[in-house]
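If you scroll down you'll find the structure; I have some questions about it.
Yeah, one chain of the complex is gone here, protein chain that is, but the others are all in their spots.
Moving on, here comes subunit A:
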């Protein structure tokens, strides 16, 4: 990108520099750089060396050279190209089939010298417009690039942060493994009495329940029950436990797996370090369920408390895995060479059209929702960077969206251009179920430093 820009500006400067100079005579359609090969009154050798012809056969409207080099200024050769100087704008090559075809291709009108087409020289105007838009673009690029530096800086810090967190988590895993054994013992010792206590309690509960049922219509009993229920705040009720099969110590299965416990234990120091309150949820009061089990008696409660740590660690298990995985995932993402795209992660950007609201959540998904009711359609999940080799980070590809009738799964290509702001600027569906989104972000802004240098460097010439 910077290379193309550089080239473009070079030639622009050159054109402006030579605009006032006398035009050097050379065969029609020959660029300055090849003028030396076309020496008047000397036999001309085709540029591929295939043959040599008298000079009067250069541009004589008959193709003699296989490479088309003898007819730079006519349409005679199928593979020829014509050079327009385009003073005031930038020079260009056009296929020689566009010479005298009645269509103005060169802004300096030189391609239509014998077709009767009336062309206006628009080079100066085009040059002016291009300079203007280049200037605007340069400003945007400049500011955008500054923003990008900031983004890179922030991304770097955040990345280090996350990496540190993960390393810490993974490091503490080892040290904690010893404690697992200890806890297992705790758990096992807790389980047996708990089991007994539970059974005991259940039995009495069954009796109690019978009583409650008999007297359930009595307001008093209901009030007493509610009071009991209130007292149970902050404790895990058996009912709550039973409703969560994965927390029930009796359904040993996967929960007693050592690995789960290890992960679970790892969570504890993390939580305490970040001062996150324990995630044990207070059981919801379910007033509608008059028959919810009252808490255990004190003895039972203390037994359950013994199992509490164990239970808590189980509750936190999946969450820990989730955090670890997300950290790993986020660190593993390709956020660009300097992680400049990291700020887009977990953000979403919307564009509203006449019919739909389009939503781009970078590195996640693209979706479309009808403005006036209707369900959301998945237009693709994050796939990969899909720009051309030299500019990989200019295009994002989202695929495996919702399937189309008789067609492919929906997919979206997001084209990124440099801008100060991060916005979706347009969407379209060029082909059925293949969407195209244009998205501006400072993260793709290229270093603009060369601009002034080039301009100044060449005006001196």
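Here are some notes:
To be clear about the criterion, a residue touches a chain if its C-beta (ideal position, glycine included) is under 8 Å from a C-beta of that chain, and two chains touch if they have at least 3 such contacts; residues count from 1.
By definition in this document, contacts and distances are computed from a predicted model.
A single chain of the complex does not appear, and UniProt lists its protein name as "Neutral alpha-glucosidase AB", one of "Origin recognition complex subunit 5", "Neutral alpha-glucosidase AB", "Calcineurin B homologous protein 3" or "Potassium channel subfamily K member". Among A:45, A:97, A:121 or A:204, only A:97 touches the chain left out of the display. Touch with the chain omitted from the figure is made, among A:30, A:58 or A:75, by A:75.
Although one chain is not shown, part of subunit A still touches it, namely residues 60-62, 75-76, 78, 95, 97-98, 101-103, 354, 404-408, 428-434.
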